[in-house]
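For this depiction, one protein chain was excluded, whereas all remaining protein chains were kept in their positions.
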Amino acid sequence: MSAVAVDQQAPRRNPLVAALAFAKRHVLTVYSLLFFAYLLLPIGVVVVFSFNHPSGKFNYVWQGFTWNNWIHWDGVPGIRSAIVLSLEVALIASVVATALGTLIALALVRYSFRTRAATNILIFLPLSTPEIVLGASLLTLFLNLSFVTFGLWTILIAHIMFCISFAVVTVKARLVGFDRHLEEAAMDLGANEWTTFHKVTLPLIAPAILAALLLCFAISIDDFVVTYFNSGNRVTFPLFVWGAARIGAPPQVNVIGTAIFVVALTAMLVNVLLQARRSKGAA
Amino acid sequence: MTDQLSRRQLLERAAMGGAAITFPGILAACGGSSGTKAAGGTTSVEHTLAKTLHFSNWTFYIDTKGQTNPTLDQFQKRSGVHVDYREDINDNASFFGKIQGQLSRGQSTGRDIVVLTDNDRYLSLMIKKGWAEKLDKSAIPNMKNLVEVQQHPSFDPNRDYTLPWQSGMTGIAYNDTITDPVLSVDELLENPKLKGKITCLNSMGDALTLVMLANGDDPTKVTDKSFNAAFNRVKKAVDNKQIRQFTGNDYAPTLAKGDLAAAMSWSGDIAQIGNKHIHWNVPKDGGALWTDNMLIPKGGDVYTASVYMNYVYDPKVQALMEAGDPKRKITGIYYIPPVQGAKEEALKLDPTVAKNQLIFPSEAMLNSVHLFDDKALNNQKYLEQWQNLISG
Partner (left out) sequence: MGFFHRHRGLTPYLLLAPGILWLAVFFVVPLGFLAYQSLETGNIDFGYAFNWAWGNYSTAIRQYRPQFIRSLEYAGIATLLALVFGYPVAYWIAFRGGRWKNLLLLGIVAPFFVTYLIRTLAWQSILSDNGFVVRTLHQLHLLGSDGRLLNTSVAVVAGITYNFLPFMVLPLYVSLEQIDGRMIEAAEDLYASKLHAFLRVTLPLSLPGVVAGTLLTFIPAAGDFINAQLLGSPNNHMIGNVIQSKFLELTDYPAAAAMSFILMAAILVAVMVYARLVGTEQLTGTAV
């Protein structure tokens, strides 16, 4: 007998019991909302300070409200090219790393082959290598290849390299415990391997791929050390911020951080609303 | 500025950088030998200007107006040389860590001018290892405007390789709402009322200069004895938790918010904190003077770089860079310029800046700040001891 059935048969509910039941049902939601509040608390501070009008170059003490920073968001030299570069790299690196990582995850989970254990270890190694030596030794490799010029490509290569492991582990979490019966059913019904893969498997692991994309994007857009060593004289957003912080990161840095956050959120929101409309239309 | 160049053009320029100079360097590197001299550059300096000058500097370390840098634009107008200005230096150690790979293989770094600080080991290291090009002094007649105190530093006695960009001072900042004035290192390190509310700089040159002066020792001539005395004093302050943290310039937010009573800090930052309760002073026993220097890394274009340096040493240009010009909405650097005559010019542009003691310090103030012994900065034993202390 489920607890719900018992409740419904009870004649009249004591308001306290009802309140308690309400709380129990919603404790998870309340907790999660608190969690998000905690997670986004610093973001809140960042957003607030993006409207600050600092009297010096340091943006630590609230001095007064202004729209200026938003209007002149690229009023600081170098900030625009930095964020554009970071976004480019993050987008490309997350897509490529997730693609490569998904393939590896598929191989690791579904097939048994001789070098499987070694491959697993190889995947973990980049995660465990301290960034500074990771960046520096990649730099050494590039220096030994005389045709390499430092810039977008070297940054991209580095980012893809350290993102692959994250993508593999994330997608693997989905593939382990994946119900193969659905695929077998599809193939019994006449689909070949490729059709099965792209009409059955892929949609089912889509959440994992999205999660991997998000994770890789976040890692890439925030990376500092490895990028620093392999960027030549290009400057990404984190590099810019670290450099600027020496004399005082201008409020425009807050503006850009907020903007990315808002744009991404809006994009997702639009996506959700569109999907809702689509499914309503279909129904 | 650089936004207008397409990426391909940028890569082409970077690859061609000091054109004839880079390619043989790379070929030599392929051959596996390190330390090969890059051809061109050193012996016969060609007196032709390159099309582009690649200048790597610290962030916000030049005059700005919106997205542009007026003095750089002016330089381009006068000389026809475009300055590819990159703010990709934010720390001496990491920048060195980044370029040493190329330099040790005899490859060009793709930069004509870099800026490194003199109270860290890297500036003198570059010179000692032959990784710096000699300046073309014939192209820098304005060098005579270099202020007296900067003319013969220990790491480059004849100024063959470097020229100061900007200087700053290290002293003590305190918050008057939390504490009485903290005007000496003795107070900073030993006043029990300040326990856990002070920070020390993580730069050995800065920190030990101050402590040695407080001990009555001479920081320009460090001995094992004076080093140990200063070191132990700091160690004591760490062990009894007087020192809260060793910081780079990240003391600023904590100081601004009142989490710190006092901090060992750099002069330029304090005006920027925006909290009128924070005061900066040279400590009673003396403070430190540090200078960021321009240097031409091996493989850089010596003549073009020298011509730029000459431009920067024109008092009018220096004044504009330093103080900015409120009338034209140009923001200055607000550190200490190394060029004589800049103050007079700055008075015409922005008198408040010209009269600011932290930007144009008085004779007395300049006499109270000192440099650190360059040999000690390169002493591996000292460095290890210091790192073990701050990275306990």
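A and B label the chains in the order they appear, each numbered from 1.
Here, a contact is a pair of C-beta atoms (placed from the backbone, for glycine too) under 8 Å apart; a residue touches a chain by one contact, two chains touch by 3 or more.
Values in this document were obtained by computation on a predicted structure and should not be read as measured data.
Colleague: Which residue among A:L122, A:A185 or A:L202 touches the omitted chain?
Modeller: A:L122
Colleague: Of the residues listed, B:F246, B:W266, B:Y308 or B:Y335, which one is in contact with the missing chain?
Modeller: Result: among the candidates, B:F246 touches the missing chain.
Colleague: Considering the whole complex rather than only what is displayed, give the residues of chain B touching the chain that is not shown.
Modeller: Touching the missing chain: residues 34, 91, 93-94, 96-97, 100, 125, 128-129, 196, 238, 241, 243-246, 250, 253-254, 257-259, 378, 380, 383-384, 387, 389-392.
Colleague: Extract the touching residues of chain A with respect to the undisplayed chain.
Modeller: Within chain A, the residues that touch the unshown chain are 2-3, 28-29, 31-32, 35-36, 39-43, 45-46, 49, 60, 100-101, 103-113, 116-117, 119-134, 136-138, 140-141, 157-158, 160-161, 164, 166, 168-178, 192-194, 204, 207-208, 210-211, 214-215, 217-219, 221-222, 224, 237-238, 241-242, 245, 249, 253-254, 257-258, 260-261, 264-265, 268-269, 271-272, 275-276.
Simple rule for what comes next: only the chains that are shown with their structure count from here on.
Colleague: Based only on mean CA positions, could you tell me how far chain A sits from chain B in angstrom?
Modeller: 37
Colleague: So in the complex, the part of chain A that touches chain B is made up of which residues?
Modeller: 54-58, 60-61, 63, 72, 74-78, 80-81, 132, 136, 139-140, 143, 146, 149-152, 228-229, 231-235, 239-240, 242-248
Colleague: If you look only at chain B, which of its residues touch chain A in the complex?
Modeller: 1-3, 7, 10-11, 14-15, 26-27, 29-30, 54, 56, 58-61, 64, 66-69, 84, 86-90, 94, 97-98, 101-102, 105, 107, 110-111, 248-250, 252-253, 256-257, 268-269, 271-275
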